[in-house]
Structure formats: structure tokens, C-alpha cells
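To start, the structure under review is shown below, and the notes come after it.
The complex is shown incomplete by one protein chain, all other protein chains being positioned as in the whole.
Chains: A, B and C, in written order; residue numbering restarts at 1 for each.
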Amino acid sequence: MTSEIYSARVRKLFGNPAHAGSLAGAHAARVDDQGVSVQFFADVADGRILELRFLAWGCPHVIAAAEALCAQYERRPVSELKSFEAGQLMQSLSVPVEKTGRILVIEDAARSLAEMLGKI
Amino acid sequence: MTSEIYSARVRKLFGNPAHAGSLAGAHAARVDDQGVSVQFFADVADGRILELRFLAWGCPHVIAAAEALCAQYERRPVSELKSFEAGQLMQSLSVPVEKTGRILVIEDAARSLAEMLGKI
Amino acid sequence: MIYLDYAATTPVDSRVAATILALLTADGDFANPSSNHQAGLRSRAHVAHAAERLGALINAHPDRLIWTSGATESDNLAIIGAARARAHRGRHLITMPTEHKAVTDTFAALEQQGFEVSWLAPDSRGLLEIAQLEAAIREDTQLVSIMHVNNETGIVQDIAQIGAVCRQHDVLYHVDAAQSLGKLPLDVGNLPIDLMSMTAHKVYGPKGVGALFIADRPGCHIEPLTYGGGQQKRLRPGTLAAPLIAGFGHAAEIASSCQADDLKHLAELRDQLWGGIRDVPGVTLNGDIDGFPGILNVSVDGVEGESLLLALEPLCVATGSACNSKSQEPSGVLRAMGLSDMQAQSAIRFSLGRPTRGEDVAAAVELYCNAISRLRGIAPEPPA
Partner (left out) sequence: MIYLDYAATTPVDSRVAATILALLTADGDFANPSSNHQAGLRSRAHVAHAAERLGALINAHPDRLIWTSGATESDNLAIIGAARARAHRGRHLITMPTEHKAVTDTFAALEQQGFEVSWLAPDSRGLLEIAQLEAAIREDTQLVSIMHVNNETGIVQDIAQIGAVCRQHDVLYHVDAAQSLGKLPLDVGNLPIDLMSMTAHKVYGPKGVGALFIADRPGCHIEPLTYGGGQQKRLRPGTLAAPLIAGFGHAAEIASSCQADDLKHLAELRDQLWGGIRDVPGVTLNGDIDGFPGILNVSVDGVEGESLLLALEPLCVATGSACNSKSQEPSGVLRAMGLSDMQAQSAIRFSLGRPTRGEDVAAAVELYCNAISRLRGIAPEPPA
């Protein structure tokens, strides 16, 4: 019996999701699956992500993961987002295994955004 | 669930059985039954019991009942002892019903003593 | 921290805590109540006194109470015990899917053991329609188990009417009264109840002790689940936990004396709470505003329940029942009442208690409204 459900990092990201919100007129990708909805928005220039935002409906781990992803890939090349994998995020947020499916929804959405941005 | 096994009277009689002991050369009657042994001794004159003593091996109710009986019939006519009945004693000592058999051993012993004394 | 989870458990009343403490240590009456020496007799007297106090609260003879470890055990002992004791007469049993897991899981286990269970569906408020019960009772029906106050929604079943139907058909009636004991009037001397489960920790007593009332009626027998030292008429052996039992007794006595005040207090707070949140768009009440006022269960559109719970911190409330809130599944009770998974999943159970004050409720209202607007603010449009 572990006594904490959410790691300190999850609590922090969930409590203050600085990248929550939408970007008007930006590129957007959305996935609805596993009882979770995630939508990413990106402003891009010169193959770089200038701003990255998300909207999410899901449990705290989903929201924290979306926030962590945005914070990590903002101001980075689009190519890096392409190779995003959920596994590392799950570990750094201590997401319980039974929630793997939900975090894969985030991976899905991030990849389809990256693909879209790659085609610009 | 009653919280007391022994009534205050049983405790007192058991704790201070003034009539425990034997009487040398006296009339005696003994009964062994129900895992209990009771022996009564009596000195008699003119149809009256002068002294009444007992020896007993048994539970506290048995000892208390023997003591109560001796205290009651000492200095009384033998004829009264003849009509002794255990029921009244059981009630006055709050003897639990499952011990009825043991108290009847006392009745037995008292009656056979009375019978013996009656024949003198 | 604002604690509005009194249906999950209550703090022990400080007077009750003092009673318990007095029986724990070497300077108190700590002996085994089964011991036949003076110390044991003193312990035994505390247990007897507790039975009188609990008996007085529900108008039962103290001899008709069996001490258990809690309502879960009482439910199991009553249901399995009665089903087995009457199995030679018939193997049909009746309950509802809106019962506590300690009841539903027990019936589900009996289904595996050759019993047949009719699961009666509730109406949208969670209530049983009596006609349904009447239709379900058969020649071979032996036991009906329908609770008093529902632990998730606070709705109150009509136990008098249900019991009357059971009596008519010579069927035993078991009531899980874990949530109503000491809170609503409960007079088993006059109600047609055969078996009733109780627990101390929902009524300001300690966790780890409960009781089962068994009516003194022909045919009302149960088999034990466990065997041992012959305590409690061989129905529930084990060293009696005298300190906990005494604490339960004391809690029962306190409840007797302040039940009416408590109810009034809870009703005021419940009205304040519902008044504060009912106008939030998309909020709906689960259950019935006429239910037990200590529990208010609300769903809200467009918000995920687990995130809502976390966003509500430092407010302590429940999603689903406290006892199964580790699982992420939406509440079976709410689904049985016809809620969608989505609605059930956003449900929050506020439960109020004797120590709750108006400020606590005001703070809860504010936290709830803020959490909803914050989460709605970061959610995408609902999927088409």
C-alpha cells in the first residue's frame, strides 16, 4: 500500500498548468480515446515550435503529462517532438501502469501534431 | 452477559466458613456424587442440634451452601433439618441452574443426617 | 484541510476517546472480558454496559446484539449466516445493486455457491418500488437485504414497508444501517427487521467494532462464519475488544441524546451547500433532496471526476464510495440509478457531520465552483 497517488511533480504541474489554453489560428491536433481528450496547439517558425499549448479532459496524470510535454518541447525543433515517447514521461511523473493507455493518447496527439508540423 | 459469577453472600460464606470442620465423636453423614463431596457432623441433645459442622470438596457454591445450611440449622430442632429443601438455598445464594445437581448433593447429605439423628 | 467526508468515517468523539483510553492500559480495566477473575468481571461489566447503551439507541434487548469488527463483517455474517441457516428451506435471495459492496459482493459470492439472487433495480432516485419487491418474492425466497440510508446518495429506503412485505411472506429482512445508526430514528422493537448491521466509526465511535442485531423470532437464526472460544453464543468468537465496544456504547449514547439536534444541524448545512452549487451550470443532484441530509451527491457536466477531486484540495470529499474509491470505475450505485458513465464519473459526495460548521460549507462551495471553472477552462470542446 503506497500512500501517495500523485507525485509532487504531478501535483505541481496539475496545480499550475502554465501551458493550458488554446492558440488562435495555430496548428492543432486532437485525439479522443480511452475516455480522455487531448488537444495540442503549436505556433511554429523555421522548424521550431515557438509556443505549445494544450487542452485536456482527463485525470490529473493526463493533465500533468500534457503540461510537462508542452513545457519540454516549446522552443525546440519540431523534429524533436516527432520522436517523443510516452515511456520517459510516465517514469518522470510516476504514472501508475494502469494509466498507460491514457498517456499513450497524449503520445498519439503529440505525434500527429509533429507530423502535421513536419509537413508545413 | 452477567458480570458477577458469585453473589456477595456466596463470597462472604465462602471466604469465612465459620462452620467448616469436623466434630470428634459426633454423628456424621456423607454423600459423594456429581463430582462433589459433602460431610455433615452434628452434636445433638434433646432433639436439638447443638453444633453443626461440614467438610466439603466442591465449587464455591457448594461450600457456601454447606456453610449457610450449618449456620441456619444450628441450635434448631432436628425435625426442622428433616424438611430442608435445596430450592430455597439455591435462590438465596443465586446458584446458577446448571449447578442444581451439586446443591442436591447437599440436600441429600443433610437429609440423611437428619434421618440418622431422628432415630437416636 | 476541510473534511466533508463524514460518510466515509467520522472522528471519534473526545468523550468516547476518553472511554476507550480508560480501558487500554495497566491502570485501567484492561482484562479479557472472558476471564473469570475480578479483573475479567470488570471488563465484562463494561461490555454489558455498552450493550445496554447500544440496545437503548435502537430499542433492542442487549442480548440480541452480537459484536463484530464492523459493518462489513456484520453484513457478511447476517447474509451468509442466514442464507446458510435457511438453505434447506430455499435458496432464493433478494437485494439491490445500489447496496454497499459489503452486501453486493457477499450476494455475488453466494451466487457462486448455489444461491439465486434477484437484483432489484432502483428508480432514478435510487429507491425501491415496493411492488417490485412483492413481485420478486417467491416460495423459496429466504432473505431480503435492503439498506436504510444509502452511503453514496443519502436516499432513505422505506424499511418499515419493506419489512412488512417480508413478514407477510415469512422472509427474513436484513438492513444495513451503517449510515443511519444514531442519525435517523431506528426502533427495531417496532420495525419489522430481523437482522441489522451497524458500525461504530460512522457515528463518532472507533473503527474496528460493529454489531449485528438479531431479532428474537422463530426462524431468525444464522450460522457463524468463524469458530472458536465460544464467545457470543458461538456466533462470533474471539476475545471481545472491550475498549472498542465500550467506545461504541458511549458513542451510541451520545447519539441518542443529540440525534434531533444533529439532524437539524445537518439539514441547515445541506441546504446551504446545495443552495451554493445548484446554480452552477450542468450540476445535478444524485438521489433526492429529501434524503438523509448528511449526504449530498452531485454530478457536473464536462468535468473529469478524479481531476475534480484533486482540484478541490484542501477539501476532503469522496468520489464513489469511500470503500471502493481506490478503483477508478464509476460508481455502480449511480450507474444503477441510470446515470451515464460520464455523469457517474464526475460525481462528488459531500458528507457533513456533527463538527461541520457553516464556514466549512462556504469554503467547500467556493472550492467546488472554482475547481469546475478551472477544469472547464482547460478542457477541449466535448467530442462530437
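Rule of thumb we're sticking to: contacts are C-beta pairs under 8 Å (C-beta built on N, C-alpha and C of every residue); 3 or more make two chains touch, one makes a residue touch a chain.
The structure presented is a predicted model; accordingly, all values stated were derived computationally and were not measured.
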For the chain not depicted, the shown chains it touches: A, B, C
Options C:51, C:117 or C:209, residue touching the unrepresented chain: C:209
Option touching the unshown chain, where C:241, C:273 or C:337 are the choices: C:241
Of B:4, B:32, B:80 or B:115, the residue in touch with the unshown chain: B:32
In subunit A, positions touching the absent partner: 1-5
Contacts of subunit B with the absent chain, listed as residue ranges: 6, 11, 14, 17, 20-21, 30, 32, 37-39, 54-60, 63, 98
Interface residues of subunit C (partner: the chain not displayed): 1, 3, 5, 8-14, 17, 20-21, 24-26, 28, 30-32, 34-40, 68-73, 75-76, 80, 100-102, 105-106, 108-109, 199, 201, 206-209, 225-231, 237-244, 309, 313-319, 321-327, 355
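Heads up, the rule we're going with is that only the chains that are shown with their structure count from here on.
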Centroid spacing, where centroids are CA-atom means, of subunit A and subunit B in whole angstrom: 93
Subunit B and subunit C, separation of their C-alpha mean positions in angstrom: 56
Junction residues of subunit A - those touching two or more other chains: none
Junction residues of subunit C - those touching two or more other chains: none
